[in-house]
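Note that this complex is displayed minus one protein chain, with the remaining chains in position.
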Amino acid sequence: MKYANIALAAAALSVAASGAALGQKQFEGIELKMLGIGDTSVTRLAPLVDEFEELTGAKVQIDQFPYPGLIDKIVIEASADTPSYQLMWVDSPWVGVLGESGALEDLTDLAIRDAEEINLDDIIPIQLQENTWQGRLLAFPASGMIWHQNYRKDLFEHPDEQAAFKAKYGYDLEPATNWEQYIDQAEFFTRTAGEVLAGNVLEKDFHGNAQAYSRVAGAITHDFFPIMRSYGGQYWDSETGLCAMDREPSLRAVDVMKRLVQFNPPDYLGLMWDIRTGYMERGETAVSSYWSVRTVRLTNPEEALVAGIGEVGYAASPTGEDIPQPTMTGALSFGINSKATDDEKEAAWAFIKWGTSREMMRRFAEEGNGVSMFHRSILMDPDLQERYPYYQVLLDTQEHAQRRIFHPFYADVEEVFGVALNKYMAGEADDPQAVLTEACNKINTRLKVFPVELRLRWIADPPAEIFSN
Amino acid sequence: MLKPATSEKLLCTVLIAIALAVFLVPIFIVAVSSVKPTPIMFQKPPSFVFEPTADHYINLFTARPFAKFIWNSLLVACGSTAFSLTFGTLAAYAISRIRHRRIKDLAFWILSMRMFPPIAVIVPYYILFKTAGILDTPLALIIVYSTVNIPLTTWLMKGFFDEVPAALEEAAAVDGHGLLATFFWITLPLVAPGLAVSAVFCFIFSWNEFIFALMLTGSEAQTATVAVMSFWSSDAVQWGRIMAGSFIIVIPGVVFVLTCQRWLVRGLTMGSVR
Partner (left out) sequence: MAYGRTRNRKIFLIFLVPAIAVLFLTTIYPMIYAGYLSFRSYDLAKPFVPRVFVGWANYREILTSSEFMHTLIVTFKLMVITLSVQLVLGVGIGVLTAQRLPGMALVRTLLLIPMMISPVIVGLIWLFLYFPELGYLNYFLSLVSISAVPWITSTTWAIWAIAIADIWQWTPFVMMGTAAAIHSLSPEPYEAAMIDGNSRWQIFWHVTIPQIKPVLISLMFLRAIDAFKLYDIIFVLTKGGPGDATEVLSMFIYRQSFTFWRMGVGAAASFVSLAIVVVLITFFFKSLNRSQERI
């Protein structure tokens, strides 16, 4: 019966899409509400919900809340017996806490059932893995991102700069493949007003690099973790399930960030997400690495001055010592409240399928909202690649990628390491080892309450079961 | 009244000008930023000369039903003010008039409600309102804000009632007026300025509150403050819209204070509130 319904819904979707109307709508009378946010993954979809109602009869309302405090609101909502929201916007690191508490509906069977309809084969696997908990798919990607580097292509290709760089460092000026090169480049391009950059006398200081060092919204950890991982670091000890972020790779990541400080803007401790990306967008820094959700702006003169000043190039995140390391991924996704009724769940799933479908994503890309795509065919599309020059990087890096932290105690990690790292970068603490160990101890105090089997299960990342079919 | 000597007038004017500059420049910057195109939002040095854009204001009202959120804010602020004024005044009158040794403890208990950190009671309120089915309604916020505003009103109004001479009420009683009639026709008009002060304080608090409004509302009863903050999303902080929203939501508050100002002046001083 259920299968028949879905077949009908699928038919309804395709028929209605071609303009014909169907007498009986599948989800007539159902009202869905999404606990959402005001970012692109939602705002590009929000104005279109009426189209979904036209297709299926289900009314969808998307509530938008600020990012700070959103996870708190989701947790409170999830703890209630009767849901106010059937749909939830999920940042992939939250999957652990929401998954272990059973707040999100398991989408595995639905995804397998509708594999063809959702073009499962076309979706980059890591983006689905990113949304799993214990191998079960708990949310569906609406925006897939990676952490990668942006560099000023026009400066990197300027003959004077290339010659000067080669003379100083003894190797060619090219996008950094390891952090030592990244630091060299940051140093090389740090210029003060009056000096010459690419043949022009600078009116104001130019910064070699801009990374996030702010504690606000955990920003500093969002840059620290990818660097730590690019040195082969792990969040957790595979034997005990306890914090492993005080080891060699973490120390080296801390060292990289500390050495980059002098090439960052003087307000480095206040650089949170978009303040940091702002330096790249205004063309005031040479290299900056961040999540690809903001990359789309770099080619848009409406949003970024740099588009009119020079050209930005894109490359994979540097690694430790040229030992290839997986790129770090993240996903902004839609999930279903596990306490919704069966009818609501079915309608919510139909909405997710519709809102994240390849057709919809292509439409977004064509309308200019092509940020963070996760369908191979879209990323490979030559026309779109021309429009979004970083698609190739997204495509290449995700083939060899590793998901973000997804532990149920993620919030503790972000907070505790945010304070610890921020303190060290501010010069309040001298010994990085002591800082990291203390942070780890704080987290371990909370984890040691649980048996080791449970802790090991929490860090396990079995392949998503949707791939086994 | 102090009459400033002419020679000092200049100094006064200068000082007032400085005060105005200090307190209004940030507002001016908000206004400027609200019409500043996004790419140059942050710049060194900040640009003051540019072609203004109305985009942020248009986006504010088209991307989200911002007018509705302002309405919600007004509804909640006025509702809570009315509610708190009613019950706070009643309690204050009683505390001021009842002669009993335990009445001071009671007054203190009421006031301590305001001192409790709000974060610890968010979840219980959520559960309570969910059960009662009033989550995401202005009523929920009116109730929560009143638990903070009633103590304030009680405390302020007690000072005002203390100042009303008992002889006045006794005379009214002799004239045959009942308790309620005396209260409404004799006492209350005398403390009208106090009501204005309390109203302003209640209104400001309800208008500005953020954390309860965030946790206890969805898009039905979302207040303007939360709506403005919601332009802080996961991929960007949309400063232009935040600035446009901030600039707009100042206006109703100022209008409200202006309306009450006539009584405010007397109100703040009459009750030597203690």
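Letters A and B name the chains as they come in the text, with residue numbers starting at 1 for each one.
The rule is short, and it goes like this: a contact is a pair of C-beta atoms (placed from the backbone, for glycine too) under 8 Å apart; a residue touches a chain by one contact, two chains touch by 3 or more.
This structure is a prediction, so every number in the text was calculated from the model and none was measured.
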### Message
Using the document's definition of touch, tell me which of A:137, A:186 or A:217 contacts the absent chain.
### Response
A:217
### Chain not shown: contacting residue from B:35, B:60 or B:150
B:150
### Query
For chain B, which residues reach the chain that was dropped from this view?
1-2, 4, 12, 15-16, 19-20, 22-24, 26-27, 29-30, 33, 42-46, 87-88, 90-91, 93-95, 97-100, 106, 108, 110, 112-125, 127-128, 143-144, 146-147, 150-152, 154, 156, 159, 179-180, 183, 201, 204, 207-211, 225, 228-229, 232, 239, 242-243, 246, 249-250, 253-254, 257-258, 261, 264-270, 272-274
### Message
Give me the chain A residues in contact with the hidden chain, please.
### Response
68, 72, 75-76, 78-79, 97, 100-102, 214-217, 265-270, 275, 278, 408-409, 411-412, 415, 418-419, 422-423, 426, 428-429, 446, 449-450, 454
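Operating definition for what follows: only the chains that are shown with their structure count from here on.
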### Message
Can you compute the centre-to-centre distance for chain A and chain B, using the mean CA position of each chain? Integer Å is fine.
### Response
39
### In the complex with chain B, residue positions of chain A that touch it
33, 35, 37-43, 61-69, 72-73, 76, 79-80, 82, 84-85, 91, 204, 273-275, 278, 281-282, 284, 291, 293-294, 301-305, 332, 371
### Query
How about chain B: which of its residues touch chain A in the complex?
38-44, 63-64, 122-123, 126-127, 130, 135-136, 211, 214-215, 218-219, 222, 226, 229-238
